[in-house]
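Omission of a single protein chain aside, the complex is shown with its protein chains in their original locations.
Just so it is clear, A and B label the chains in written order, and each chain counts residues from 1 on its own.
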Amino acid sequence: METVEVKGLVKAFDGHLRARRGRSERVLALDGVDLAAEPGEYLVLLGPSGCGKTTLLRTIAGLEQPTEGEVLIGGHVVNGLPPRVRQIAMVFQSYALYPHKTVLDNIVFPLRAEGMERAEREKKAAWAAELLEITPLLRRKPRQLSGGERQRVALARALVRDPAVFLLDEPLSNLDAKMRATARDELKRFQERVGTTTIYVTHDQAEAMGLGDRIAVLEHGRVRQVGTPQEVYDDPADTFVATFIGSPPMNLVKRDDRLVGFRPEHLLPAENVTSERVTMPLRVERMEYLSGDRHVYGTVTGIGEETRVIARLPATVATPLAAGETHEFAVPADRFRFFDAAEGVRTAAVPIGGAS
Amino acid sequence: MTDVKTEAEPVEAGGRRERPKVGLADRDGFLAWVMLLPSVVYIIALVGIPFLLAIAFAFSDVTTGDPSFDFVGFANFGDVFDDRVFWRSLRNTLVFTVISMLLIVVFGKILANILVADFRGKWFVRFLVLLPWTTPVALSTVSWLWFLDSIFSPVDWVLRNVGLIDANVVWLGQPGTAMASVIAVHVWRLTPLAAVIVMAGLIAIPKDLDEAARIDGAGFWRRMFEVTIPLTMPVIAVAALFGAILTFTDMTVPYVLTRGGPTHSTDVLASWAYFRGIEGGDVGQGAAIALFLFPLLLAAAVAILRAVRRLEAR
């Protein structure tokens, strides 16, 4: 039995121009989403801004009512139920700590709403504070805390509810780059310790790859692919996932009615590829040195239409290259992915000329 | 420090070939003064000076008939204190202010909550709700004069037909009901303003907080008393003090509705000052009465400042 499941979820928002142009201006934030999170799983919803991932999270939480479809928590349909009976806990992007309450009062607020005894709720708050190492901060007000401390308070407030599922809405986006790495690690360790199903929304693929047991990639209100980080990276379901995940993105070369895709790190000077390979001449246009790697921008010919591609050469590849030269590059044959040029979806492999 | 910084910004003339000139229009310090000065001069001329003049009048024997200024010391204050109407109007002012303010804040808060809710026809409801405040006071009060008429009052008609009263109440003819009527009209008129101010506070609360409270399991009342009200407290305080000041210094409603009657039972300091100073022609005494408003106003102003400060501290 899945902890959280959504079936055929559609959410329409009325556009701003409703009054003037009639009902046709509706915007579909969710366009038929089916997704399930297994018990104890860390599921990440990843997508560009406006893809509907936050709407999906809010619909699960009960803050938005779906236009169509069902939300199931613990196997029960919870449509129409308010957030408080859904047994969920949510951490907002802003953390939404009550600024006029102390940290302790923030943490016990959900328990007081449940009508828990004073002694019991204090005990529970102490337990959560202990777990998140914020015991010394209990008497402070939120504005006296750093970003990372606020995040931990928000987690503690979510934790004391014993939720069936944690919903996290880009909790790291308000932290500076340095804090983010530590906070990410803390989040992961926290979830491993608590073991509660977690749904995590982000637009940052590094966060998604690092945290998620599985990643659901969304675009325009649809789920494009669900899979482990490795699956979505190595076996993207369509060109959107292929180009959204990975930096630099996957190279796509048009060949007849197909797109031939390969990751920049698999495009290497031919002499460095020893396995079964496909070679192609690459005219180097420009190079960047990024933390030891060489990013080579150039144009390939021979495997399809002439296309600009990027090759990422690790520091161990020392082949001398210069702008303006043409060099023989190669990709291991098993690293190619094929997509339908019109639909963008994965298709079966086709033989490519130039194999050697 | 800031002056030095401004002097050092001639580069902004940007792109010109010849040596860039720093015109007066580029000097922040100069501009700041020039732009502010007209307002300051105007306010000093028409608020500052008249205020000092009001103090001076309070110590003089100026009347409309004899505008020459003679210093008479505290004579005006002595006369005012000896007048039982003054004490009556001072008491009326306080009663009027305290009761009106409490009602205005409570109703204003409720009304603000209604106005931020989401429902169809909101625009029209808002329009109707704003009517009492946007109508010139004098006109709406004249309308009320009819609704509280001793013989033809529609209010009495309704009460008679419901069976609550046998004969007309004559609202404006008895001290108790006259004061109640004045307060009711005033509350009716100012509640929309209070609601608008509180609405501003409600809208400023981040939406996340309310949603977090809903997820935390708080119901409507708990969210209201533990999240919304504490967070809007500074704004409510500002609305309350505004209401207090507007009520405390208001004379329109008593003036039009009851003319201070019956027998001064609804006279407030402002209307009494008007009757003495303009209609009675004794400017000195009128000014002395009006001056009594000031210390209380000052206290209210300080309270507003502190509320605003707390608002900033958030």
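FYI, a contact is a pair of C-beta atoms (placed from the backbone, for glycine too) under 8 Å apart; a residue touches a chain by one contact, two chains touch by 3 or more.
Convention: contacts and distances are computed from a predicted model.
Novice: Can you tell which of "Carbohydrate ABC transporter permease", "Fe-S cluster assembly ATPase SufC", "NADH-quinone oxidoreductase subunit L" or "Aspartate carbamoyltransferase" UniProt lists for the chain that's not drawn?
Specialist: "Carbohydrate ABC transporter permease"
Novice: One chain is left out of this view; which of B:179, B:199, B:212 or B:231 touches it in the full complex?
Specialist: From the options B:179, B:199, B:212 or B:231, the contact with the absent chain belongs to B:199.
Novice: From the list A:164, A:179 or A:333, pick the residue that touches the absent chain.
Specialist: A:164
Novice: Among A:27, A:77 or A:323, which residue is in contact with the omitted chain in the full complex?
Specialist: Checking the options A:27, A:77 or A:323, the one contacting the hidden chain is A:77.
Novice: Tell me, which residues in chain A touch the chain that this view leaves out?
Specialist: Against the missing chain, chain A presents residues 3, 73-82, 85-87, 114-116, 120, 123-124, 127, 161-162, 164, 194.
Novice: Considering the whole complex, not just the chains shown, which residues of chain B touch the missing one?
Specialist: Chain B touches the chain not shown through residues 2, 12-16, 23, 25-29, 31-36, 38-40, 42-43, 46-47, 49-51, 53-54, 57, 62, 67, 110-111, 114, 117-119, 121-132, 134-147, 151-152, 154, 157-158, 168, 188, 191-192, 196-197, 199-201, 203-204, 220, 235, 238, 245-246, 248-252, 255-256, 269-270, 273-274, 277-278, 283, 286-287, 290-291, 293-294, 297, 300-301, 304-305, 308, 311-312.
The definition used in the following text is that only the chains that are shown with their structure count from here on.
Novice: Could you pull out which chain A residues touch chain B in their complex?
Specialist: 61-63, 82-84, 88-90, 92-94, 96, 98-100, 109-110, 113-114, 143, 157, 161
Novice: Using the touch definition up top, name the residues of chain B that touch chain A in the complex.
Specialist: Interface residues on the chain B side: 206, 208-209, 211-219, 222, 226-227, 230-231, 314.
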